[in-house]
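The structure that follows is given in the form of structure tokens.
Here the complex is missing a single protein chain, while all its other protein chains stay put.
Up next is chain A:
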Amino acid sequence: MSITKRFIIALIFSLPMLIQMVLMPWGVMLPGGHFTQLGLTTVVMLVAARPFLQSAWASFKKHHSNMDTLVAIGTVTAYSYSIYAMITGQAVFFESAALVVTFVLLGQVFEERMRRNASNAVEKLMNLQAKDAEVIRDGQTVVIPLAQVVAGDVIRVKPGQKIAVDGTIIEGTSTIDEAMVTGESMPAVKKVGDKVIGATMNQTGTFLFRADKVGNDTMLAQIVALVKKAQTSHAPIQNLTDKVSDIFVPVVLIISILTFMVWFSLLGASLGVSLIFAVSVLVIACPCALGLATPTALMVGTGRSAKLGVLIKNGDVLEAVNDVKTVVFDKTGTITVGQPVVTDIVGDQTATLKIAAALEASSEHPLATAIIKRAEADQVQSTAQLADFKAIEGKGVTATLDQATAFVGNDKLLADATISATLKAEMRRLQNEAKTVVLVGMNQQVIGLIAIQDTPKATSQAAIQALKERGLKTVMLTGDNQLVAQAIAKQVGIDQVIADVLPSDKAAHVQALQKNGKVAFVGDGINDAPALTAADVGIAMGSGTDIAIDAGGIVLVKNDLRDVVTALELSQKTFDRIKLNLFWAFVYNVLGIPVAAGLFYTLGITLSPELAGLAMAFSSLSVVTSSLLLNRTRLKSQQRTVAA
């Protein structure tokens, strides 16, 4: 029988007794007196309370105890004593037994619902998946279920359709809403060669893509796996409740017996009164609230953060975040975009870019890529004939371009070429900004300069500002040289720069910083993995390597540093909620048990078993409700995103 059914039966049969209790002062009594009460309560005990008794007995045989033990002993005591009292003509309290069962079941009905709410983040994520996909096989378009899609399949996606799996676009362009997976609110423009993520929504165009990852390898599947693990993980703070819950029920049983002994033997109260106090003690003590305090908050907190594109891997991380004093960033790919871009062009813009692009066209050097990208963006195309292409070792390249000798390279070329004073001054200025300067010239004369730099992401500065506002120290740890590191640090407002660090020394630097408090490390590369592990909290960028993602305790799906702030804030909120829950759960018992035992009897404060039952139901409910409220707490970092 379901808990809900048991509750309804208990309610129907105990309602007449509840009404009698309320109307007693006006002399209203149930017809049939004690016999009616006995009949009603017997039904409640046999039908609604029997599972409590069975469970209590089953665990007793195994030397275990649980909340059912308390409810079973409490109600059976009240029930059996009342039968004895009825026979001997004393005051009965059948209604206590019946109402305690009803209230405890009421609590469980709500609790069951709410627990389901707390854990449905994973289900919601799973439901994001597309149901089927239009696959092109043997030149034919066929619609097949998602499970049958294999890596290498070419899939067509029309506007308004969900993308089935992770892949790469091979034909067409479109804008794609990736909010459901990455939390990024702006739709992304995607063209041939761009990656698409399964379960995201295609908006405007039709395109074909090749499936790269299917089944358990897709980003969504991996997110789901991570969230599941996080939700079931243990927070270290829980060790306390583990210990308490092991001894909790037997201790309450002993307190209850002591209560009875004190009232009956030492204070000379009647058997009935003494029993009432003992039963109240049993009923109010609720180990459930203690047990639910941490897991429900963890579930809601990690579920919500996953929706925002922040994957928190487990409870340990959540707890560690709380004491973080310093946030250390890797530079390349974390604070910066990770790819050099052209920042300045000095001299004749078009001519300079045209020559540079023509000469660098066949090179795969990152600097060359930056120049070619800029040329494409500015729609500068060279139609000139290129001949006698030559690389000058350590300096650059030259070639014959429209009968003239063109060159592109670094400042070592100045040995063979002349440069105007203005350009020379510009070159010094750009170099001082830690930019790499490329000289472009014709016939031994420098005609223009191109400055290239790996620039900070647009959001990095705001993120670091927000971290500072939270009172955190920010540090940049990079293998790059001091000049470049300083320039970037200045642009984004980082407090301290540690440059020229060998990859193998990154972890050691993190450990040194740990002397001043807990450290969070944010990074993305393979070389960051040791530092991510060494830090108290490792935060890996989602774009990073798998190794970095494995090493991190938190993964940022969007690659936006502002999510570091979100991650810290949400972790802190979740952990605070766990502490609050535990506090309430303990307070309930620490205050409730003495009151129920009649310690404040002289002050006129007592707790009848039925009120104790209600209080207990309420305690579990309030803990679960408090956890669910985490879904609604306001996050400063999110408000900022909306405003921006």
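The rule is short, and it goes like this: a residue touches a chain if its C-beta (ideal position, glycine included) is under 8 Å from a C-beta of that chain, and two chains touch if they have at least 3 such contacts; residues count from 1.
Quick note on the criterion: contacts and distances are computed from a predicted model.
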| item | value |
| --- | --- |
| UniProt protein name of the chain not shown, from "Sarcosine oxidase subunit alpha", "EfeO-type cupredoxin-like domain-containing protein", "(2Fe-2S)-binding protein" or "Putative sulfite reductase-associated electron transfer protein DsrO" | "EfeO-type cupredoxin-like domain-containing protein" |
| Residue among A:135, A:292, A:380 or A:489 that touches the chain left out of view | A:292 |
| Residue among A:79, A:94 or A:260 touching the omitted chain | A:260 |
| Absent-chain interface as seen on chain A, which is shown | 1, 3, 51-52, 54-68, 108, 111-112, 115, 119, 225, 228-234, 238, 241-242, 245, 247, 249-250, 253-254, 257-258, 260-261, 264-266, 268, 287-288, 291-292, 294-295 |
